[in-house]
Each structure stands twice: as C-alpha cells, then as structure tokens.
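One protein chain is absent from this view; the other protein chains keep their places.
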Amino acid sequence: MAEFIAYLIAGIATGAIYALAAIGFTLVWQTSQTINFAQGEFVMLPAVLILLAVKLFGLPLWAGGLIGIAVFLLIFGAGFKLVVVDPMIKHGVLPLAIATMALSIIMKEGAKDGFSAEAQSFPSLVPTDMVNLLGISISLQHLAIIVVAFAAIGLLQWFVGGTKLGRQMQATAQNPTVARILGIPVERMVLLTFLLNAALAVVASLLISPIYLAKFSNGETIGLFAFIAAIVGGFNQVRGALVGGILIGVADSLAAAYISTQYRLAVPLVLLVAIILVKPEGLMGRKEERRV
Amino acid sequence: MSAPALQDAAASPPRAARRIDAALVALILGAVILWFAPVGMGRYGTYVLSLWLVMSIGVMGLNLTLGYAGQTSLAQAAFMGLGAYATAILTTKFGVSWYAAFGISGLLTFAVGLLLGFPALRVRTHYLAFVTLAFSTLVWLVLRNEQWLTGGTFGISNINRPEFFGIKLFGALEFHRFVVVVTLILSLALWWLIRSPWGRAFTALRENPVRAASLGIDTRAYTLLAFAIGSAYGGFAGALYAPLVEFIDPSPFALSQSFSLLLMVVAGGAGYLFGPFIGALLGVVLPEWLRFAGSLYLILFAAIVLALLVVCPQGVSGLAERGWNVLRRKSGGAR
C-alpha cells in the first residue's frame, strides 16, 4: 500500500508536468489553430539552453538560468508566433502543423549538435531527500513538483478568469471574430498565449529535467504524453488538460511499477485509443457540432 | 460566340490529353534512364539510387494520404517498418518467397490502415494524426522489445534478395533494376488511381469536403481508403527496403522518420505525381552523396522545408510550375 501511494504521488508529479505542456498546447491550438507538434521539444529545450548558457559563458546557474529562459521566451514564444505561425496560417492548418514538425526536428537535432548527444544532469531546485509521512516515504522533489505545477496552473486560472487581460485572452480563444468586433486587440492576445505557452514550457522543463536529465530526445515522450493528455482530457479545456495530464502520469507510473517497464509507454497509448473509441470529445470536453 | 473562345475550346482537349500522356511518358522514360544509370557507378552509388526509389515509394503513399486526401499520417515510417519486418521474418524464418511476402506486407499494412483510420476518422480529421502518432510509438516498442520475433535492437540480418524467374538478384546492379521495375509498376498504379473516379473524389474531399458530401461522395470512406492505400505503399516500400539493406533494426522506423517522410512530401510538392521523387531526392539521396553529418543535414533540410512552407506550400514542384508559367507567359507575350 505504502509503495502504491509512493507510485501514485510520483505519477501525479510527472502528470502535473505533462498537464503544463498540455495546457500550453491547448491554449495555442485554441487561439491560433496551431497544432504544435514541437510541444515536447518546447519542454526539452529550456533546460538545455540554461546548461548551454552556463557552459558557454561560465556563468553561475542563476544567471545562466535567466539568460536561457529569456532567450527561450523570445525565440519560442514571440519568435515562433511571428516567424512561423503568422506567415503560415494563411495557407491553412495542415501546412502549419507540418511546419511545427520541421521545427521539432530543428530543435531536437540542434540540441544534439549544439549541446550534447548525451544526457546531462540538471540541478534540482529542491532537496532530493525522502520524507516520511505516516509511514510512507515520499520524495520531497515530487511534492515540490506537485506544489509548483499546481501553483502555476492556479495562477493561470486566476489570470484567465480574474483579470481583464485574461478574460480578453479567453474571449479571443473562444471566438476571434467576435473578440475583434468587441474591440479586443486579438493579435496581441494571440501573442500573449504564445508567450504563456513558452512560459509553461519553461516551468515544465525546470521541473522535469532534474528527474529525466537534460537530453535532446526527451521531447518525444513528453510531447506524445502532452498530446494524449490534451485529447483524453478534452481538446478545448484547460481543466481537461489538467485531468488528462494527471491521468496519463499516474497510468504511466503505475504501469512502470506493476505491468512492464518495457511497455509502460503503451499504457497511455491504450488510454488514448479507448477515449477516441468511447468518448471522442474527451473526458471534460463538450461534444462538437457535426459538419459533414 | 467569339472566335478566340472557339479556338480555346478546340485547343484544350488535346492539350489536356497531351499533359496526361506526358506524365506516363515521363514515368517510363525515367525508368529506362534509371535502368541504365548505375552502370559504372559502383556498389555504393547504385545502392543510393535504389534507396532513393524505395523511399520514393514510401513518400508516394504518404503523398496520396496528405497531398490528395488532405490527411496527416504520422506513421508512414512505422508502416514501412511493418512491411520490412514482415518481409524479413517471412523470408528468413519461414522460407516464404519474397513475392508472397511483398503481397502480404501490402495487405497487412492496408488492413492496419483501415483499422487505425476507422475510429480516428469517425471523430475529426485531426485525430488521424494523433492516432497514427500513438501507433508509430507502439510499433517501435514492439520492434524493440519482442526479441523472439524481431531480434530487438539487434534486428534481423541476412535478408535474402529475391530471384526473378531463376535469375539471382544478389548483385547491386541486378537488384537495382528489380527495384526500378517494382517502382515503375507501383507508380503506374498510383498514376492510374489518381486518374480514376476515386482520384477525382480524393481531390474533391481535399478541396471541399462539405460540398463533396452533398454530391454523394462518402467522404469518410474515401478518406479511409486513401489512407489505407497510402499505408500499403509504406508496406510495399518496407518490403523492398529489407532485401535492399539486407539488415534491419528498429531505428529507421521510429517516429522521427515519419516526420521526415512528411517533410519529404511537402518538400517535393504535396499532390504532385512526381513530388515524392523530388522529396526523397532532397531528403535521402542528397545527404548520402554530400556525405553530410546526419543531424546537421536534417536541420538544414527541415529549415528548407520551413522556408518552402512560407514561400510556396506546394513545394519544389509548385515552384517549378510557377516558374514554368512565368516563362510561358513571357514567351506568349513576345509572340
């Protein structure tokens, strides 16, 4: 039982990280019809950039961190929108989706060539000790991840629901045309979601890299799980992405412990197929109007 | 009716007919050139040429799915893997002839395509991308983990090349010529498919699915068929790939390879018959000949595709068409 709870908490912790990536993915999808197939690489890269800044300029970690994060937000928040999405969206959703695949290759291979083909350790922001709670030993790191991730999501929810800027952003996500009529600066709101997406990716990266190390190929699994979380939870909902992320994290953690380490990846995939067959709009999603 | 209009009407049918024949002639001519091309090229050069054609078949299938039916499949490399492993296992472990294994690979991937596509397309079109993404990962897991069947990371070696009516095709040149013939047959089949009413329906559902449905076109069935046939081409490509390289392991069939194949479709020109050959040339042959470090070339290739998507989403074929139109207009003006 104690073991089970420990796995459960580990699952919730990684699941919360997938949820961060899934929320960003959903936000960007809603406001600009961008299916970002580079989402996993978005989570992989900030840690790599930070380590690179530390290595190249011999900076202390905090300074390297600031530079890495700033560069990432600039290029993959604002730059991504202005250079990739804006000129491409007029060609339609499909070319844009393929463009993000090209971007994912560039990011991944770039991290491999420009940084390292090997996994590098990334410092944890909290002690990695175990604490004993009611006879169950729990990793302090996992607890910290849960706290930070949920704080970030809570902050986002407050921003979206409780501030004028956030409500404008939400209106843009729900219906850009109406938002434009209401006088909301739609372009700026879209840019804001891209920045938020990048910021969420940074948080996810800082949380996950101490556990899985910083490696160019990390994005594949993270991205896959983020997509699955978004679909399982319901494509149109921040809440859905959160529920989906936690579910995938827990399923993955329990599968690794009790089923097979080789096929742990398969369990979320099965979950995805089950959802598509049984409740395609996702657990929290609303049914969409049929068109064809 | 005015005279120019009449002239137009009289001139256009033969022009259309000529253009269609041009595609056919180009295919056959290309095959003849490729039949003789590797003479004096050496083993490696011949191998690269064959590899180009094999990859072109895989890209061709994906071009049907993406370029003609407007669907994203992220599992084309996985389908190639299914074909390659099915062929390798059947020929090395069960003594099945390559020809039977080739047919089985195509049927298997066609069936798997139907199975995957059916639930995905029931919902919304984007879902095919995610379902194939998941499938791609699943295939890779099975290839790597089921050692008893696939040899795991060690793969399967000593895959024999087929015979052709008693002629052994073990040499690079002989096998290359065999690949040329198979590629020609598959290209002709696709050329014919695209000209059939099915091809017309594929185009219609890419251009305007709502209108297509209102004209009785079962958009779901046609999308599913385009995807399944495209997947079968992946299986055929895999069935040729295995004896070409004579040793297979899971790495060329990973998800990232499926991404690359999609980029090749776009680079060559989605929806153009000859696009896949151009795409595979850029994506596979060029880095081999230029002896580029793998990942550096990938970055360059992806960046080129990204730029193409901004400037001309129709890829190199689209660029060529644009250039051709400009030239024609200029010469027309000078006349």
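We just call them A and B in the order they show up, numbering each chain from 1.
To be clear about the criterion, a contact is a pair of C-beta atoms (placed from the backbone, for glycine too) under 8 Å apart; a residue touches a chain by one contact, two chains touch by 3 or more.
One rule holds in what follows: contacts and distances are computed from a predicted model.
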Absent chain [UniProt protein name; select from "ABC transporter ATP-binding protein", "ATP-dependent DNA helicase RecQ", "Heme exporter protein B" or "Glutathionylspermidine synthase"]: "ABC transporter ATP-binding protein"
Residue touching the undisplayed chain, where the options are B:Ser97, B:Gln147, B:Asn208 or B:Asn325: B:Asn208
Contacting the left-out chain in the complete assembly, out of B:Thr65, B:Thr219 or B:Ser317: B:Thr219
Positions on subunit B contacted by the hidden chain, ascending: 1, 5-6, 8-9, 12-13, 16, 193, 195-198, 200-201, 203-204, 207-208, 210-219, 221
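By our rule, only the chains that are shown with their structure count from here on.
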Length of the line joining the C-alpha centres of subunit A and subunit B, rounded to whole Å: 33
Sites on subunit B touched by subunit A in the complex: 66, 70, 72, 119-120, 122-124, 126-127, 129-131, 133-135, 137-138, 141, 145, 209-210, 213, 219, 255-256, 259-260, 262-263, 266, 293, 295-296, 298-299, 301-303, 305-306, 309-310, 313
Touching residues (chain side subunit A, partner subunit B) in the complex: 35, 37, 84, 87-88, 91, 93-95, 97-99, 101-106, 108-110, 112-113, 220, 224, 227-228, 231, 262-263, 265-266, 269, 272-273, 276-277, 280, 288, 291-292
